[in-house]
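After the structure tokens below, expect a handful of questions from me.
Every protein chain of the complex appears in place save one, which is left out.
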Amino acid sequence: MIPLLIARNTFREATRDRVLAGVVVAGLALLALTQAASSLAMGEGRRFTVDLGLSGISVLGLLVILLTGTSLVAKEVERRTIYNLLSRPITRPAYLVGKWIGFSATLWSVALLLGLALWGLVVLRGWGGHGLAVLEAVYLAGLELSVITALAVMFSALSTPVLSALYTLGFYMVGQWSYDLRMLAEKLPKELGSLVAVIANLVPNLPLFNMRTLAAEGTTTTWLHLALASGYAAVYVACVLCLATAAFESKDFK
Amino acid sequence: MSPLATVDSRRRRFLAAWAGALVLGTAAFTLAAAAWRTLPHPHPLEELSYYPSGRFLEPATLGHAATAADLAWLRAVQYYGQHRATDNQFVRMAHVFDILTTLDPSFLPAYFFGAFALAQEGRDFPAAERLMLKGLAANPTSGPLAFQMGFLYYVRPGGRDLRRAAEYFERASRQLDGPPESARFAAFCRQNAGELEVACELWARVERTSPNRYLREIAQREQARIREAVERGRREQAMRRLTTPVVLLKRQT
Partner (left out) sequence: MQTSVASIADRQATGHPAAGQTVPDPGLAVCVRGLSKHYVHSWTLRVTRGLDALDLDVRRGEVMGLLGPNGAGKTTTLKLLTGLLKPTHGRAWLMGEPVENTASRRSLGFLPEQPYFYDYLNGVEYLELAARLSGMQAATARDRAHHWLGRVGLGERPRLGLRKYSKGMLQRLGLAAALVHDPELLVLDEPMSGLDPFGRRDVRDLITEQRERGVTVLFSSHILPDVEMLCDRVAIMMGGRLTRVATVGELVEDGAQAVEIRCAPGALLEIPRHWAGLVSRTQRAGESVFRLEDEAQLGEVLGWLLQAGVPVRAVTPQRPTLESLFLAAAEAERERRQA
């Protein structure tokens, strides 16, 4: 119950922030732009629209996380608004979980809004066969953003907004290369390969949530993929929030 | 009394959080490993293959086209190795090397590797030829590029193009950074293409300019051979019968 109260408050905070409105407008503008530019794509208009639309959702979502999500907790600590919450009968884990739920809900709203707009565009343009693949890709993009949000909440609980943004961005970038790291680990000598494999597992496995190219080709993915991605996202998020809790539990608010 | 009863609730939450993190982390590790094993890996060149041209990609690199080319090069080599080891299907290779060399037209190894991979394993000589011509257009004074172009024609699967090979070997020999063996290769190709008079002149140049005594002796010998064949009216005696190049692709074990 308490996490949901905090989540509702966090959602309210995020949706009343002008950054979010700007991002939604930018996303819709990007979709409009794809239509204007698709005639220049030499017959690849459909691919262009779907790929840019899906990339837009991910990139704009990441932007929202870096601008707003990474100061979710840090800003409250800085401004001391957190005193009003933690002096009430709520546990620190409940507070962090609530923050994550609220901000994730915000990002899912944005992803769904832009995703439905993209799906609508695809259907209107007569590319209805791509519709399901687009929806699957939007779902995976939402999972990806939830995972990155968990990292942002953790870093925000431990550090300043600027450093949190840098750490989150760093994990995002290395996470995009996690498959390359795994391939590299297989080719390296045993000890070094093990170290690289550990890094590949510490960072989020973001390629698992990427079916943008498949969607651009109109290819749906398997239930196994969706199940593995959903399970992995749930478990990774829970793990990160546990770590955040462990660190936050012993934090003093001077 | 349980040991946990003596620990205050804050510390209990702290320990529970760490325990949770370890268990969930292990679960995440397991799921990620399962995904790695069971799901198809994203095609390493997928993110490049949809761009109609490198021309559209370059602005997106925000001034880092050369770096993007380097990363694309890594992917391309990986792609080649992966398919060379498995199905020997190189469907996207021409497109990707085209993008690579558009991003960084001075990246010579991309032309060398790409052209030979296309011609041999890719079985697409016209694509290889186009790539090398693109390279020469972007780097007109490059001796190594001209030399490799000559060599490409020399090893063309299904039939060597000795005239064109010679043409490019000669071009390479005229460049400042041309490999020293360019003139010799040009002479050899002209000779075996039947252009004995031109070959003779080229051998004479090799004899005049080569610092290597052995090579000078070869040049003298070939000139004598040509002169003798021409005097006898048996030009074919100065020409060697060369094998027809083929591509043999075996799955690596």
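Going by the order they are written in, the chains are A and B; count residues from 1 in each one.
Convention: a residue touches a chain if its C-beta (ideal position, glycine included) is under 8 Å from a C-beta of that chain, and two chains touch if they have at least 3 such contacts.
No experiment lies behind these values; they were computed from the predicted model shown.
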{"item": "Residue among A:Val24, A:Ala37, A:Leu67 or A:Ile90 touching the omitted chain", "value": "A:Ile90"}
{"item": "Interface with the undisplayed chain - residues on chain B", "value": "1, 5-10"}
{"item": "For chain A, residues in touch with the removed chain", "value": "2, 5-6, 9, 12-13, 16-17, 79-81, 83-91, 250, 252-254"}
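Just so it is clear, only the chains that are shown with their structure count from here on.
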{"item": "Chain centre separation in whole Å, for chain B relative to chain A (CA means)", "value": "39"}
{"item": "Parts of chain A lying in touch with chain B, wherever the complex brings them together", "value": "41-42, 44, 47, 51, 91-93, 179, 182-183, 201, 205, 207-208, 210, 213, 216, 222, 224-225, 228-229, 231-232, 235-236, 238-239, 242-243, 245-246, 249-250"}
{"item": "Residue numbers on chain B that touch chain A, as the complex places them", "value": "10, 13-14, 17-18, 20-21, 24-25, 27-29, 31-32, 34-36, 38-39, 41-43, 46-47, 50, 52, 78"}
